[in-house]
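Apart from one protein chain that is not included, each protein chain of the complex appears where it belongs.
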Amino acid sequence: MIRLSPTLRRCLAEPRVRVGGGLMLALLLVALFAPVLAPHNPGEQDLLHTLAPPAWTADGEWSFALGTDSLGRDILSRLIYGARVAMRVATVAAFGAALVGSVLALIAGYYGGWPDWIIGRAVDVWMSFPPVILSLILMVGFGAGLNNVILAIIIVDWTRFCRVVRSEVLAVVKRDYIPAARLAGFSHLQVVLKEIVPAVTPLLLTLVSIEMGIAVVVEAILSFVGLSVEPSVPAWGVMIADARQYMYEAPWGLIVPVLGIFVSVLAANVLGDGLRRSVDPRLAQRLAVIR
Amino acid sequence: MIESGFGIVYRRCLVAVPTLLVVSVLVFVVLRLLPADPLAMSLPPNATQAEMEEMRHDMGFDRPIPVQYAIWLGQIGRGDFGTSIQFRRSVSDLILAALPTTLELVAVGLTLGILLGIGCGVLMFAWRGTAKEQIADLGSVVVMSIPEFLWAILLILGLGVGVRMLPFIGRIDAQMTVPTTTGFLLIDTLIAGNLPAFLSVLEHLALPAFSLALGLTPLIMRVLRSSLFDTYVEDYIALARLRGLSERRILLRHALKNAALPTVSLIGVQAGFMFGGTLLVEVIYTFPGIGNLMVQALRNHDLPLIQGIALVYCVIVLVLNTVVEVAYLRLNPKLRKA
Amino acid sequence: MAPLDRRAFLSLVGAQAGVAALGLPARAAKSDAIAVAYSTDVPTWDPNARVLANAQSLYKCVFDSPINQAPDLSVKPSFAKNWRYRDAASLELELELRDDAVFHNGDKATAEDFRYTFLERPKAPVPQGGQKLDTSSIWRRVKDIEILSPTRVVMHFSEVMPSAVTWLYFMGSYIVPKSYMEKQGPEGFLKTPVGSGPYRLAEYQRGARIVLEAHDKYWGGAPKLKRVTLEIVQDPSARVAAIDGRRVDLAVDLPIREIARLGAEAGIVGSIDSITDIVIVEATRTGPFEREEVRLAAHHAIDKQAISKALFGGKAVPIDVPAAHKTPGYPENFHFAYDPNKAVALLKQAGFGPGKPAQIGFNTLSGFFPNDFEMAQAIAAMWKKVGIEAKLEVIEAAKYQELLRANKLPEAMLYPWGNTTGDPEMYAGYLLDPKSIFAAWKSDDMGERIQRLVVETDPQKRYAGYREANIYAVEKGYTIPLFQGVKTVAYQSSLGFTKYDNGWILPQSYTLKA
Partner (left out) sequence: MLLEVADLNVTVRLAAGEVAVLRDVSFTVEAGRILGLVGESGAGKSMIGRVVARLLPAGFRVDARRLNFNGEDLLSVSPERQRALLGNRIAFVPQEALSALNPVLTIGRQFEEHLARLGVPRRERRARAARALGEVRLAHPAELLDRYPFQLSGGMCQRVLIALAFSSDPALIIADEPTTALDVTTQAHIVTLIRGLQRAHNTGLLFITHDLRLAAHLCDEILVLYAGDVVERGPAKMVFGVPRHPYTRALKRATPGLTGPRLRLAALPDVTPGVAALGGFRGCRFAPRCPIADPDCAAAVAQLVEVAAGQWVRCTPRCAAGEAPLVAAEEALALHAGQEHGALLQLEATAKIYGGSRSLWRRGRAVAAVRGASFTVGIGEAVGVVGESGSGKSTLARLVMGLEAPSAGRILLEGEDVTLPLPSWRERIRLMQMIFQDPVSALNPRRRVGNLVTQALEAKGQTLSRAERHERALALLRDTGLPEELMPRFPPQLSGGQRQRVNIARALCAEPRLLVADEIVSGLDVSVQAQILNLLLRLRREHDVALLFISHDLSVVRYLCERVIVMCGGEIVEAGPTEEVFAAPKHPYTRTLLAAVPPDDISRPWPPEDGMAPLGDE
């Protein structure tokens, strides 16, 4: 029997982790196997078969299960390929921001002194600016493209990690097992890697999963304003922007991508929520309060 | 670090100036990363190449970035934020005309969000341990998973078009005109004593403000509920119970005041972010606020206007952070001067 | 509930006549006031500062231009009663002005104002960091304006400007009150603009509302509609909802498909009208497009009828030269056939084929004119069939201008071109003259032809020259003309709407039926 650490066992037992994690995994698989799953090529147009309704309505047909958009492209295929963009942005941006944010947080939290001051000021400057505006300006500066979107999200959201992880590092550094490790002969690097990082990792995973949801939303906002990916790339935000013109005649064209975003953000939040509950030491006390 | 209210305001102002400088440099440089030619948009069809070069020189776009920044900073020193390339009007005029709309929208959205958030938070805590709590928790995750601008669209689809209950275009009914004194329509209509106009403005604010509120409510609800849990674990709550105080008094007099602390700081952060949220909501509901202005400016590479609005956003968020910190100080005596 | 079939959903969504169900105050059907859901705002109320095609209608309500156009675009006198060149070399244009034109603030419009508008303002020095007026480059060839009497002026040109008369009814040529402007200063003028047009600006909220009130002392008679409220609604779906909910009398620039749907409803008229604006694919001398055969193949491969039927309900009128039908520059007898096989043959000549497709870059705008992005994607698909691989990319208008100036445009660019006058110089004159900053294709052979025409003072010779130049350009593949633009409007049947062939929306020409 592999000896799971109590935290890991508690995580897997938490229903939210199973549901959120399962949903997120499903989304990642859909994104990965998009070419196999999608019935049609997302870019393939059929100008004679535009704005067809979903299959279950009167004049819908099963070959185009969710109907077609204003150019006769299959909405289901675009939804599936849209997952590719969303998941790529979500995973790469979230982990990128997590990496940058937590490394700086470790330095700031463990060493303190002027690095802490500088990183603190950088976080203050970032926090004095609505993130949506900053990402828009960055996109204007960088120009369109998926990699630019990911870079913009990382530049905007690393402070979200830095702030939270730094306070957690400060809490851990107060614990006696840090000086104890030093006394056991650990070098500063060993202390950080072997003692602090494992203590911070569960919280980091929680933040990463929530950040995946945020990244999907930011990408949707950018492509909604027209500053995100190239038009040939089927992204949910682009689908929403296009479908808005035909909101009255073909509302499903709008509702489908909105659902896409909703499901992926929901999966991220539920997973994050589950991880936070299983990681949160105070939870046991809290259950005693329920009376 | 113990400090008085004025100490905070004083310190914040000191910090504000360098922050604004850093943000302005950041925005200034990022906008000029790509050789986007801001002048391209505004030339008559029969303009010649020579005329274009001359205009580029007049506007100073051919000079190196640091020089351009110095000129721009000099102008700001004199209170002139430059002129918008696409609107040919001074940036400060444009922003002053648009700012009240956004402030009014955020004020209503924020108030709605806070009231709903605190109400649901306390309610959910009161239902702790029951099935209702699970449902409310699930509900909060669902609401949290839909960003403001999608709520804006869904509300239009649902309440604006489907059920035709609420308007979703502009700030007031087309037929009504109200003399704009403050720019805050809710106030102007009251000054004008025009009740139907006031109602129309409220009606027009309903959907956009509610979309913004839905972005904030679940967050406040969850933070308040978890900090209430943290507070109820404390000894002074148990002792209050042993002193024979009723559960209601304990919740309202003792627990809520302590649980308010983390909630206030969350509201501060989220209020700043809400201004980002208004960007899209204003576009979708055609509210002529600075969000709308910013989207137009971004689409047309109108650099002076983008820089001007960016600074305004920064000032707003800095003011908000100061207000929250002072409020936090009022609530938490530990920080106050002995 | 039965599965939501399309009809049921549309009826649920489309509002029947019953406005009462709404929580909205039913609009008082005042007899002489209308509300309009308009698509864009004026950039600035200084009519000479910026020339933007879609703001001209708004300027024409508030300001008067020396010459005007009837709905069929025929030229008719306005502030200027008549005009003629005094000399053979066409360097001195004499105009006789009306004496009964009055500004909104009561001042009479005189020759002084004419000279101020077309000479003094354009030539005025520009403060540091400020920008010159657009009219200063439009009228750069005006040497002097001589005032013979309060109603007679002579425009002296430094070099021949045959299109001068056309420019007097084109963008930016609006009379501004000299004394009022100088007294108020530029910012003061912008706060309360004064013009001599049929409507006075009663209220203005940037990006939101423009309220016009009839100018009783207008020389052409006060307009029938006393109060016009223009609601600036950028979002097309919101404009549709406005007319759908009967909350406005007229909604402008709506998605094509919605027009058909709205038209089907009682009390609403939806109309798609082709106008003098044109939509073309601009070619540039890069990559495969350097070969004439490839350019011609690209043109032959486009089935304009199919696109018109699919995307514009058949209402978009195909064109074979970069000009609108019935305009002097259009050679009615010239045709450029849709012939995919010929396209394939031409490509093979140029060394391309199914195995080795011609890789070209293809940029387009999105949301700039109805179905612009859809049209580009349809064209890219048609090109694919014949063996042209187009990498489609949406760019902003600002980005297009920048690429154009830096000569970095890809092989093909789908671009709309406005021209309310119908004058051929405003088409090929600016699109194909290498010296113009708007020309994507820069070749000397076209340059000579157009330079000769720009100085040709005899109108008939000038028009014939442009017709011949247009044919030459299309046969050489220098440009790929597609359609005449379309103006989409939907209005309540109670509105007496006057359709202008160039898409102008002028409330002064509308009436309200009983």
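A, B and C are the chain letters, set down in written order, and residue numbers restart from 1 in every chain.
Here is the rule we use: a residue touches a chain if its C-beta (ideal position, glycine included) is under 8 Å from a C-beta of that chain, and two chains touch if they have at least 3 such contacts.
Everything numeric here is computed off the predicted structure, so don't read it as measured data.
The chain that is not displayed touches the following shown chains in the complete assembly: A, B. Only one of the listed residues, B:Thr102, B:Ser226, B:Asn258 or B:Thr278, touches the absent chain: B:Asn258. Mapped onto subunit B, the interface with the missing chain covers residues 234-236, 238-246, 253-254, 257-258, 331-334, 338.
Touching residues on subunit A toward the chain that is not drawn are 3, 5-7, 175-177, 179-187, 190, 194-195, 198-199, 288, 290-291.
The criterion applied here is as follows: only the chains that are shown with their structure count from here on.
The touch graph of these protein chains is complete, with an edge between every pair of chains. A count of C-beta contacts for the chain pairs B-C and A-C puts B-C on top.
Of all chains shown, B has the CA centroid lying nearest to the centroid of every protein CA atom. Computed centre separation for the pair subunit A/subunit B is 23 angstrom, with centres defined by C-alpha atoms. Across the assembly, subunit A contributes residues 226, 244, 247-248, 251 that each touch 2 or more other chains.
Residues of subunit B in contact with two or more other chains: 36, 156, 161, 283, 299, 301. The part of subunit B that touches subunit A in the complex is made up of residues 15, 19, 22-23, 26-27, 30-34, 36, 128-129, 141-142, 144-147, 149-150, 153-154, 156-157, 161, 229-230, 232-233, 269, 272-277, 279-280, 283, 294-295, 298-299, 301, 306, 310, 313-314, 317-318, 321.
Residues 35-38, 40-49, 51-52, 55, 58-60, 71, 75, 82-83, 85-90, 93-94, 97-98, 156, 160-162, 164-171, 173-175, 177, 180, 196, 200, 203, 283-286, 288, 292-293, 296, 299-301 of subunit B are the ones touching subunit C in the complex.
Interface residues of subunit C facing subunit A in the complex, by the touch rule stated above, are 3-7, 9-10, 13-14, 235-237, 240-241, 244, 255, 257-258, 261, 306-307, 310-311, 366-367, 371, 373-374, 377-378, 381, 391-394, 396.
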